[in-house]
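The block that comes next holds subunit A.
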Amino acid sequence: MPTLIKSQGGRMVLANDPFTHVDDEEALPPGDVILSLARFQAEGDRLLSDGRSVGVRLTTEEEVEALAYDLPRIAVVALKFPKFLDGRHYSNARILRERFKFTRELRACGDVLREQAGFMLRCGFDAFEPADGSTPEQWERATRRYRHVYQRGVDERVPAFVERRS
Partner candidate 1 sequence: MYRYDAIDKEFVADRAAEFREQVNRRLAGELTEDQFKRIRLMNGLYLQLHAYMLRIAIPYGSLNAKKLRKLAYIAKTYDKGYGHFTTRTNLQLHWIKLKDAPDILEHLAEVEMHAMQTSGNVIRNITADPYAGATADELDDPRVWAEAIRQWSTLHPEFTFLPRKFKIAVTAAAKDRAALRVYDIGLALRRGRGGELGFEVMVGGGLGRTPYLGPTIREFLPTRHLLSYLQAILRVYNRYGRRDNIWKARIKVLVASLGAEEFARQVEAEWEKSENEPVDLPDTELARIRGWFTPKFATLPPASEIFEQAKASDPAFARWTRHNVHPHKQPGYAIVDVSLKTPGLTPGDITSEQMDVVADLGERYSIDDIRVNYQQNLLLPHVRLDDLPTVHAALEAAGLATPNMDLVTDIVACPGLDYCSLANARAIPIAQDIARRFDDAERAELIGELKIRISGCINACGHHHVGHIGILGVDKKGEEFYQVTLGGSGAEDAALGTMLGPALPADKVAEAVEQMVEVYLRERTTGERFLDTFRRTGVAPFKEAVYADAH
Partner candidate 2 sequence: MKALTGNRLADGEAVFWKDGRWVERFAEAQIFDDDQAALEAEGMAKAQGTVVVDPYLIDLVDSEGLWAPLSFRERVRCLGPTNHPQHGKQAAGGEDVEALRHAHGAARSTGRVNLIKRK
């Protein structure tokens, strides 16, 4: 089972992953699954009424607004990075958290490297499938590199201009 790192209580920890990513052509395994948007739209209702937890995986071409109506029923939103340089999902993550108030697991998958840990956390990701073999300790370190931040993110970190007031 691929590694899943989760941010819990302010720390990065190794986590069990009850979910299985399923491609569009694959047969569905038992248990909780993460589907593409198209497959979720086709089969999501049925799977949810079977009692499974279902997650949706978006590509960078897909808009997070497409999930708005279904969010209350979605257990996990997985945003897939085709290349770490493609930064569209950082905006998607923030919109999901700040605009749609999504509170469940927001996962980064695909070309996910520990160098992006800090940015991802601050945009609202709380689960990570690293592609570079990195460990929760390495992710923890990466998020603690900077004592200050200059702007507000989704996380609780206080931006410099607020720090300065105190």
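The candidates were selected such that all candidates are chains of the complex that A comes from, given by their letters.
To be clear about the criterion, a contact is a pair of C-beta atoms (placed from the backbone, for glycine too) under 8 Å apart; a residue touches a chain by one contact, two chains touch by 3 or more; residues count from 1.
The structure displayed is predicted, hence computed values, not measured ones.
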| item | value |
| --- | --- |
| Single touching candidate for subunit A, where 1 or 2 all sit in one complex | 1 |
| List of subunit A residues in touch with candidate 1 within their complex | 60, 63, 84-88, 90-92, 94, 98-99, 113, 115, 118-120, 122-123, 132, 145-153, 160-161, 163-165 |
